[in-house]
Structure formats: structure tokens, C-alpha cells
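Here the complex is missing one protein chain, while the rest keep their positions.
Chain nomenclature is as follows: A and B, assigned in order of appearance, with residue numbering initiated at 1 for each chain independently.
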Amino acid sequence: MASHNVIAESKDVALVEVLDRVLDKGVVISGDLVISVAEVDLVYVGLKALISSVETMERLRGGPFVGPMQEPT
Amino acid sequence: MNQAVKTDSPGAFLEEMEKTRGTLPKRIVANPQNVEKGLAKLVLTLIELIRKLMEKQAMRRIENGSLTEAEIERVGETLMKLENKMRELKQIFGLEDEELNLNLGPLGNLL
Partner (left out) sequence: MAIYIYGVIDSNGRPDDPMIGLEGALVCNLPYRDLGVVTSDLDARIPHITKEHVLGHERVVERLMVNFTVLPFRFPTIFDKKEDVLAMMNDHYDDFRDNLGRLRGKAEFGIKVIWPGDKIRTRMAPGENSAPMPAPASPARSFLKKKFEEHQIEKKIEDEADKHIALVDGFFNKFAAEKKLEKLKTENLLLNALYLVEKEKQGDFRQAFEQLRSSPGELKYLFSGPWPPYNFIKMIRP
């Protein structure tokens, strides 16, 4: 049981590291030509909520998340 | 992803990182109720900034012993009243300490 948690938590930490960079860092372009993110309510909820809502989505779809994002190994 | 993420304590780091991200919405929908709260937040944040700067200044002066007796009394009185007033205002507007902050982008947080 404990080891399962560590695995799950490790995946979450990796995801948080990605989110931290992709959502907050990198090149930020402002100006008239950029479609403003503020036009829509991009409410960023706490990470735990994000992670668990994604898991709910995956469960509803019926399995580990599949889609065009998966590369053949 | 081809990163390594190596740690013996993923849970501990997850907890701390969750704290740093915060749970405040990036955009506050402007309706009458929370426009008021939004303004209160802004004003109180600025007052907090001033209050903290005043406190810091007082600390420095105590450290180098440059406060007279009368000044110690006056400064202590002022800071005490200010702190109490802020506590009152925070309660009235239902604001927590963590909410009184401004993110200055690359400069980090104001407080």
C-alpha cells in the first residue's frame, strides 16, 4: 500500500514540475495580436483538484488515458 | 516526457509545491459582490506593505539603539494599533493573510 502511494505521488510530483514550467514560465508574449487568455475564465484550481479531475476523466473514458498524444514506443 | 524526477520524499515535495502554487483564480469575474472584495484586497495589501515596512524600520532602529524612550512608546503604540486595525479589517472583509499579496511576475510576490 505504502509503495503504491509513493509511485502515485512520484507521478504527481513529475506532473507538478511540468505544470509549474508550462503554465508559468517560458516566453510570454503580450500585446494586441495575442488572443488574450483573460477573455475566457481560465480559472486555475489547486493542483490536487486538477490531478483528481483528470483522473476522473480517465475513469469515465474507461482506461488509462489514450489519444493522439501517445507515441508508439 | 524524458525527464528524471528523483526524490525519496515525493509526498513532502508535493505538499510544499501545492502550497506555493496557491489556489486563487487568475482572473476574478467582475460582479458587484467581488468587485468590492477585490478592491478591499488591493487596498489592504498596500496597507500591509506599509505596515510591514514600518515594522522593519522600527526593528532596525531598536537594533542600533537609536530610539528614545518616548519614541519607543509612540512607535509601539502606533504599530500595535495598526496591527489591531488590520486584523479588524481583514475580518470584516473575510480575507486571510495569504490572500493579501500581489504577484509581480518575475519580481515574485510583493509581501
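Operating definition for what follows: contacts are C-beta pairs under 8 Å (C-beta built on N, C-alpha and C of every residue); 3 or more make two chains touch, one makes a residue touch a chain.
Since the model is a prediction, treat every value here as computed from it, not as a measurement.
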Exercise. Of B:35, B:50, B:80 or B:111, which one is in contact with the hidden chain?
Worked result: B:80
Problem set entry | Chain not shown, touching residues in subunit B | 1-9, 12-13, 16-17, 19-20, 55, 58-59, 62-65, 72-77, 79-80, 108
Exercise. Tell me, which residues in subunit A touch the chain that this view leaves out?
Worked result: 13-15, 17-19, 21-31, 33-35, 37, 39-40, 42, 44, 50-51, 54, 57, 65, 67-69, 71
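The definition used in the following text is that only the chains that are shown with their structure count from here on.
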Problem set entry | Complex interface listing, subunit A residues touching subunit B | 5-6, 9-10, 12-14, 16-20, 38, 41-48
Seminar exercise, completed: In their shared complex, subunit A is touched by residues of subunit B numbered 1, 3, 5, 7, 10-11, 13-14, 17-18, 21-23, 25-27, 29
